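The complex appears here minus one protein chain, its other protein chains still in place.
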Amino acid sequence: MQISMTVNGAEVTNVIEPRVLLVHYIRDVLRLTGTHWGCDTSNCGTCVVLMDGTPVKSCTVLAAMADGRDIRTVEGLAAGGTLDPVQQGFMEEHGLQCGFCTPGMMLTARALLDKNPHPDDGEIREAISGQICRCTGYATIVRSVKWAAEHPRLSDNEQADAGPSEEFADTIPAEEVRS
Amino acid sequence: MMKLRLARPEWLIDINDLRELDFILRNGDVLRVGAMTRHATLLESAEVSRLFPIVSDAERVIADPTVRNRGTIGGSLCQADPAEDLSTVCEVLRGSAVIRGPRGERVIPLTEFHQGPYETAVAQNELLTEVRFPIRPRSGSAYEKVERRVGDWAIVAAGAAMSLADDGTMDDVAMGLTSVGLAGTVTEAEDLLRGKAPSEELFVEAGRIAARACDPVADQRGPVDYKRHLADELTRRVLRRAAVRATDSQEG
Partner (left out) sequence: MTTITEAPENVAAEGAHHPANPAAGDADRPVGHGRLQRKEDPRFVRGKGRYVDDLALPGMLHGAILRSPVAHARLVSVDTSAALAHPGVVAVITGKDLQGLGLAWMPTLSADVQAVLATDKVRFHGQEIAFVVAEDRYAARDALELVEVEYDILPPLTDVRKAMDPDAPVIRDDLEGRTDNHIFDWEAGNKAETDAVFASADVIVSQEIVYPRVHPAPMETCGAVADFDPVEGALTLYETSQAPHAHRTLFAIVAGIPEHKIRIVSPDIGGGFGNKVGIYPGYVLAVVGSIVTGRPVKWMEDRSENLMSTSFARDYVMQGEIAATKDGKILAIRTNVLADHGAFNSTAQPTKYPAGFFHIFTGSYDLKAAHCAVTGVYTNKAPGGVAYACSFRVTEAVYLVERLVDMLAHRLEIDPAELRIRNFIQPDQFPYANKTGWEYDSGEYERAMRLSMEIAGYDELRREQAEKRARGELMGIGISFFTETVGAGPRKHMDIVGLGMADGAELRIHPTGKAVVRISVQSQGQGHETTFAQIVAEEIGIPPEDIDVVHGDTDQTPFGLGTYGSRSTPVSGAAVALVARKVREKARFIAAAMLETRPEDLEWEKGRWFVKGDPSIGKTLAEIAMGAHGTVALPEGIDGNLDAEVTYDPPNLTFPFGAYICVVDVDPGTGHVTVRRFIAVDDCGTRINPMIIEGQVHGGLADGVGMALMQIIEFDEEGNCLGGSFMDYLIPTAMEVPDWETGFTVTPSPHHPIGAKGVGESATVGSPPAIVNAIVDALSPLGVTHMDMPCTPARVWAASQGRARPPI
């Protein structure tokens, strides 16, 4: 079947098997490998992407269900070459070690901050409670999100409309990008 | 289920585009919740948490926030997992299910909705479209779940709802249990409590009845004696909290 969606600001169209999971579509077809896969049961959250701005587990969404939607992956966080404050925060506060859960954590943090610019520790912990990190013990992730909250980027709200990010254009074969 | 190759539907229809089923509406004394209303929406609704605090209690402990962004009330009810929380919630709120099919629409009480694990009253060619909850004055409700870890299915959970008459006695009261093999609500305890004023003694007795009424099975979450104990303990807790909320309730 043919599906089309917007991924990090660029429209993509592909013909896929109907059973393909969104995570596999993003990783194997679009070759955006920053989105990870970590379990079979929607428990780990390494596959979290933003669908229409909301964090979803992309292993539990069929690619076909994302048809017509707006998808944002970790590769789309640093639009325009400038890091999102969340990305900066994770580096400042050692919010990552092996880096495997990090993309999902950062996207959830981005969505949280878009909704609640000044979350407290409890709100941050709850927001990431569907995502597992084996390395950090979470405290530094909480600090990272707070760092981002304390260092907002003025243009945060404009990022979504900024068009295809450089990261994306680098990765996707040109014929698949129609923007 | 499909990912684990346990379910293999021949056809799969994405009903996420049925946006008209994503609503929370009050019609007089009835709150209507569309089947495609997301868990996250229910949790964030101030009206729902004011009218039915049990829904917020339960939604806060259903899966995790990311899953709650996708999961719907209709999906939860129709999956009919014995450890699913909203079934208990809807039953104790005396909710009803609106089911639509080729022959039109029918409305059944939630207590008749579940017909066993993973089985519901919704036929092959039907769709759950809406859940309706009666709004009653001076009412309160509560839900409590014990889980091994946040996001886990319940070891046991209990829900209770009650409405108070002008004299402070319980007009109606309902108790339900999750994950302990109880079909419907704890009617024996409900009959005992109805018409009486809320009291610790009654709640203790209700807990005892609930523990007796359920039929848990041992699994990795716990043995039978523990689950029975929780049925008792949690029934008492939710009754207490529901009573406080009913007494404090301003809704008329």
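Lettered A and B in written order, each chain numbered from 1.
Quick note on the criterion: a residue touches a chain if its C-beta (ideal position, glycine included) is under 8 Å from a C-beta of that chain, and two chains touch if they have at least 3 such contacts.
None of the values given here were measured: they were computed from a predicted structure.
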Selected residue (touches chain absent from view) among B:P117, B:G195 or B:P223: B:P223
Residue of A:T6, A:T60 or A:S129 touching the missing chain in the full complex: A:S129
From B:V33, B:A58, B:I73 or B:I155, residue that would touch the chain that is not displayed: B:I155
Contact footprint on chain A, counting only the chain that is left out: 17, 19-20, 24, 27-28, 31-41, 43-44, 46, 73-75, 77-78, 83, 87-88, 90-94, 96-103, 106, 121, 124-126, 128-143, 167
Touching residues on chain B - with respect to the absent chain: 5, 64, 146, 148-153, 155, 220-223, 226, 229-230, 233-234, 237
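Quick note on the criterion: only the chains that are shown with their structure count from here on.
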Whole-Å separation of chain centres (CA-atom averages), chain A against chain B: 33
Chain B-facing residues of chain A, complex: 18-19, 21, 40-43, 45, 48, 54-57, 59-62, 64-65, 108, 126-127, 129-131
Of all residues in chain B, those that touch chain A in their complex: 2-4, 12, 14, 16, 40, 63-67, 69-70, 150-151
